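With one protein chain held back, the other chains of the complex are shown just where they sit.
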Amino acid sequence: MEGRMLVAAGSLTIVSIFLIFGALLIHPFGVPNAYKMDQYIIDHTQNESGANNGVTAVVFDYRGFDTLGEATVLFTAVAGVILVFRRVKKE
Amino acid sequence: MFEQLLKTFDTGNGYWNPLVWGFAFLIIFLIIYILRGRGNPSYKRGTEQTKVFLSGNPEYENKELLHVKASNLYWGWVESTKWVINTLKKMHTGRANDYILWFTFMIAIFMLLLGVI
Amino acid sequence: MNILDILLQQSPALIVATPLLGAFLTPLIGKLGYNVRNIFIIIILAVTAFLVFLLASDVFSGNIHTYVFGGTTSTVLSNTVIRILFEVDGLSIFMAIITVILSLAAVIYSWAFMREETGQDKYYTLLLLMTTGMFGMVLTGDLFNFFVFLEITSIASCALIAFWTHKAKAVEAAFNYMVISTIGALFVLLSIAFLYGKYDALNIAKLASRITPVSFSFIDKLSLILLLAALTMKAGIAPMHMWLPDAYGRAPASISIILVGATQASLYGVFRICFTLYGNVIQIPEVSLGWIMVILGLITMLIGVFMAMIQIDFKKLIAYGALAELGYMFLGVGTGLTILSNPQLSLASNSFALQAMKGGIFHIINDALDVGLLFLVAGAVYYATKESSLNNLGGIARNMKYTTVFFLIGLLAVSGIPPMNGFASKLLIYESVYQLNPILAIIAILASIMLLAIMVKVFYSAFLGPKIDRFQDIREAPKSMLIAMGILASLIIFFGLFPDLIVNTLVEPAVKAITHPTSYILWLTGGV
Partner (left out) sequence: MMSKIVKTIAGISFPFITIYGLYVIAHGHLTPGGGFQGGAIVASGLILLLVAYGTDWIIEKIKESHLSILESLGALGFIGVAFLGLIFGGMFFTNFIAGTSMLFGGIPTSTAANINTGGTLPLMNFAVGLKVIAGLFAIVLVMAYAISKEEGE
């Protein structure tokens, strides 16, 4: 038990040090490194997807397939919950 | 088509060909057949000779008991490698906490190996 | 332009969309009756299989097949990749072939295996969703899309592992898997966020072209570490494998074999990350990634065989065997990576690197078939006897002749004995790994011998031995289960007898795909 706590503390320390370093090294909030993608979406959304809302255009048009995937995640979760809570014939 | 199928499979040092395998199989079969032909002719079915010999102990009435159970198989091996197996068994606690701990531990190891050095 | 050309052009999307459509339709079709639904699902998967092989015929002739969702190819070739891209190369389609074989076998097997169960509509829905997720994972060329499909696969598999909810151990295994796979997936998401923030791209090829030795920094390292750790965990590499034997062992047999495919899809993720995404900077880490993979492979192998030795639960034992098999893939591919990423090793050893990679990749499909067959046999034995502990089994070869023969085939294949397929790939691995370091090859051979001993133990204790009264009138497994086992067994023998054909047609393009990442990356700039 002692050893386990020691290992846990050690590895958590290392992981958090690395993640904090990572957080410090990423570029500051609101100042993107590169914004070609953002600019493209701002420029072309209205023409290409015909929507005023850029966020919805990204979610349902440019990355619509991801949204289908996310909707499928929900579908999977529902199917899983219904499956797990079904009535089972006891042997 | 057949030529393509029967092509030799080259691994750099060794090779593998279904034809060679079939040939080897035939030779082994022949050797076994010859050896079997040279067996002791005094062997008779259904006599004293075919009876099970259990170090002088009487044979069980219930045939089921003759079957060595799975947990008793390789008893010697398990006994002699007990130190490994017991360590490994301790690793597999079956609790989600420990799984996460191992995962964190491995991330830390990866970080030390790939990140620091 | 005839219909085949159109189908070929659309096939990457259709391969994912067809089982997805099937999954959405299953709750409705399920109202029409048992046979209608099962035939519907088999048709859906057969159509998918047809599309996979159609696409394979194109990819194996040397093309990289790309597909842009919701846009034309020309809009993508600009400097930014906004839309989602599917990018199918040799390795992707190789994994897709494995997926389709396993899921077809599982569905055919389920016809009889699941006949008595409740909640079958949901079962088949989730099975198709899991197949969809695996297809998406292996075909996608977009990192975030990969994460989405990873989620679908893991959630569907969680629910299916807990299918027998009246068994506490199944629920426990599912819970453990859910916890650890969610945490792993979140780490994947975190590293994707790091990469997106730095390079302003989600497309794997685009990212790979931007991650250069010049730009390689701490953030890249961190993402590499997190991706590697999370995906090796999802692939069940020791010592993060603990969820795997429980999950494989407690799930219904038809699910176990798809789970084999799911772990291999994660393995594909590891290879894609190491060889393609970080392909430009493979030499940078001073500690070779290849050596890490080799050592993890060896640990996995040894833990797998040692734990399998003492198991008495039929399916859990095979699960540990499958774990050991995973080690071989890592060993083979890791050896290749070690040699390829080290410029000091002479060019002569490059051919051994390729051989090792071939062995590792070939072993993926062999493992899927062998372990899949063994799981199906275990399921058939459970179906007939309602007994999963090897201690209580015995003498069932008398009643289940075909199953015994199938088990024997699986036994020989998994322990690498000619003329089964395991032999060919293990031969490749041993001989090439020997060139790197003889000790590695010796350990691998020892593990293989132990695997043989373990499987012989199962064969003896379950199938041989005197008659047991309880199993006096058990019957042979139903036809559909025999057909599913027969498909896998015949593939095993075919792959074993003619490995040259398989290596040249299936494995070589896959190896070429990951050892030449530039062709994958350069597609975007039009320099195929």
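By written order: A, B and C. Residues from 1 in each chain.
Here is the rule we go by: contacts are C-beta pairs under 8 Å (C-beta built on N, C-alpha and C of every residue); 3 or more make two chains touch, one makes a residue touch a chain.
Small disclaimer: the values here were computed from a predicted structure and weren't measured.
Note that the undisplayed chain, when the full complex is considered, contacts A, C. Note on the undisplayed chain: of the listed residues C:L21, C:L54, C:V171 or C:I483, the one touching it is C:L21.
Considering the full assembly, A:Q46 is the residue among A:T13, A:N33 or A:Q46 that touches the omitted chain. Although one chain is hidden here, its contacts on chain C can still be listed: residues 10, 13-14, 17, 20-21, 24-28, 67-72. Panel shows chain A; residues 46-53, 55-57, 59-61, 64-65, 67-68, 70-72, 74-75, 77-79, 81-82, 85 of it touch the chain omitted from the view.
By definition in this document, only the chains that are shown with their structure count from here on.
Averaging Cα coordinates per chain places chain B and chain C 24 Å apart. Per-chain CA centroids place chain A at a distance of 45 Å from chain B.
The set of chain B residues that touch two or more partner chains comprises 98, 105, 107, 111, 115.
In chain A, the residues that reach two or more other chains under the touch definition are 18.
Of all residues in chain B, only 98, 101, 104-105, 107-109, 111-112, 115 touch chain A in the complex they form. Of all residues in chain C, only 20, 23-24, 69-70, 79-80, 82-84, 116-119, 122-123, 125-126, 129, 132, 136, 144-145, 148-149, 151-152, 155-156, 158-160, 162-166, 171, 194, 197-201, 217-219, 222, 225, 386 touch chain A in the complex they form. Those residues of chain A that touch chain B in the complex are listed here as 4, 7-8, 10-12, 14-15, 18.
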